[in-house]
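Below is one structure, written out as C-alpha cells; comments come after it.
The block that comes next holds chain A.
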Amino acid sequence: MPIETSASVSDILIGFIQFMIIIILAPLLTGIMRKIKAITQKRIGSSIFQTYFDILKLMKKNEVISQEVSWIFRFSPWIIFSSTLVVAFFIPIFVVYSPFGLGGDIILVIGLFGLSRFFLMLAGLDVSSAFGGIGVSREMMISSLIEPALFLALFTVAVTYGSTNVEIIMSHTAESSILISASLLFSLFGFFIIVMAETGKIPFDNPATHLELTMVHEAMVLEFSGKSLALIELSQSIKQLLLMSLLINFFIPWGLSTSFSISEMIVGLLVFLLKMVSLGILIAYIETKVAKWRLFRIPDLIFLSLASGLMGIIFLFI
Partner candidate 1 sequence: MTHDTIGKKISDYKSLIFEKFNGSIEKIYNKNYNELCILTSNPEASTKVIYFIYDNLKCRLVTMICTDERYIENRLDRKGEYNNFKNEIDLMDKSHNGFSLRHVFSNEVEDIFFIVTSVLSNVDKPTYPSIVSHIPSAVYYEREISDMFGVIAQGNPDTRKLVLHEQWPVNLFPLRKDFDIKRRIKRRLNDHYEYLKVEGEGICEIPVGPVHAGIIEPGHFRFSVYGENIVNLETRLYYTHKGIEKLAETMTLSEALLLSERISGDESVANSMAYCQAIERMASIPIRKKATQIRTICAELERIWNHLGTIAGMCTDVGFAYGSSRMNILKEKIMRINEKSSGSRLLFGINRIGGVKVDIKPVILHLILDEITHIRQDFDNLVKSLQNTSSFMDRLKGTGIISNKDVLGLGANGVIARCAGVDVDTRKNHPYSYYRYLDLENIQGIIDKISYEVELNKRKGDALSRFEVRVIEIKHSIDIIQKTVTDILDKNAKNDNIDSDVNNDDILFFDSLKSHLKPYDSALGYAESHRGQTMHWVMVGKDTNRIFRYKIRTASFCNWPLIELAVQNNIVPDFPLINKSFDLSYSGNDL
Partner candidate 2 sequence: MIRRLIDMINSSITLLLESFLVISIVLTPILGGILVTIFKKKKLVEIISVLSTTFVLFLTFLLLLFIIDFKKITLFNEFFYLDSLSMIILLLISFVGFVSSIYSVNYMGKQYQDGIVDDKHLVRYYQGFNIFLFTMLLVPMINNAGLMWVAIEATTLISVLLIMIYVKEDAIRSAWKYLIIATVGLSFALIGTIFFYYANIHDPLLQVQPEEDKINWTNMLENSKSMDPMIVKIAFIFIIIGYGTKAGIAPMHTWLPDAHSESPTPISAMLSGVLLNCALYGILRFHLISSGSIGPEFSDNLLIIFGLLSVGIASFSILFQKDMKRMLAYSSVENIGIVTLAFGFGGFIAIYGAILHMINHAIVKPLMFFASGKISQKYETKAMSKIKGIITIMPITGIMFLIGGLAIVGLPPFNIFLSKFMILSSGFSSDHILASSVLIIFLAVIFIGFIRNLVMMSFGKPKTQIKSGELGYLSIVSMGMLVAFIIILGIYIPGPLDILIHDAVNIFQQI
C-alpha cells in the first residue's frame, strides 16, 4: 500500500519528527554501544550520554588547521555532514513515510554515502600527513569492495519488492510475512557484514585504538579538530544509525507502522528502539568477542558478503 503523495502538514510534521529523532538519537546509540562494550569487558565505562558531551565540547573548541591544507579540508566536514543529513531525510524509521519520499531512492542513498566518504578521503589526503594517506589507501581498498557488496545485497531487496524507492520497499516489507525468504536472508547476512564494515566495527577497524598505524577511519580524521571533528563524529553516528535502521526496516520489519494513527506510531517507535538497541547489543558483543582482523584478510570478509549477496540473487531466480 504505497502512501499517497499528496502530503498534508501533519505528514510533513511526522517526517520532520523522524528526521529529528535520527539526529538526536544517533549519538545516544553510539553511547549505548560503547556502554555495552564496557560492560562486556567488566568496565564501568562512560555515561551513555558521553557522545553528546564530546560533541558539545568539540563545538566550543577552536580549530587547529595545518597551513598546508586547501579549501577541501575546511569544507569537507560540512559536505560530509550535509550529505548525511540528506540521507536522514530519505529513510523512514518507524513510520513508512519520509518527507522527501519520492526522491528517496536506494541508489541515491548509496551515492550520498559514497559522496561523504569521497570527501573524507580527499580531506585525509589533503592534509598530507603520513597517517592520513595510510588511512585513505586502506579506506579505498575496503570501500572498493564494500560498494559492490552493498549493491548486491540491496539489489535482492529491490527486486523482491519491485522498487528501488526506500519508502515503497518499506511499505512492502511492513506487510510481508514474518518469515523472510531465503534470498532476503542471504542479503541480510551480506548487509550485516557491510554495516559492520561501514561503521568501522572491530573485525574491520578499531575506532577505540590509540595506535595510528592500525587506524583506518580514524587515521583520516586525525587532523580534524574542534567543530569539524564534531561534525564528522556526529555524521558518523548518524550514518551508523541510518545503516542500522535500513537493516532493521528492510529485513526485520516487524512492528513497522504503515498508517499515521498515533497508537500505531508509538508502538512502531518503541519497537524500533527495541530492535535498534538489540542490534547494538549484538554488534557490541561481536566486537568484544573478536579481535581485529589482519588488514589483508578484511577483503575475505567482504567477499563473504559478496558471495552471500550473489547467493541471494541465485535464490531469487529459483
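Regarding selection, all candidates are chains of the complex that A comes from, given by their letters.
Basically, contacts are C-beta pairs under 8 Å (C-beta built on N, C-alpha and C of every residue); 3 or more make two chains touch, one makes a residue touch a chain; residues count from 1.
Values in this document were obtained by computation on a predicted structure and should not be read as measured data.
Novice: Scan 1 or 2 and return whichever one touches chain A in the complex.
Specialist: None of the others touch chain A; the one that does is 1.
Novice: Given the complex with candidate 1, which residues does chain A contribute to the contact?
Specialist: 37, 40-43, 130-131, 133-134, 137-138, 202-203, 206, 208-214, 287-297
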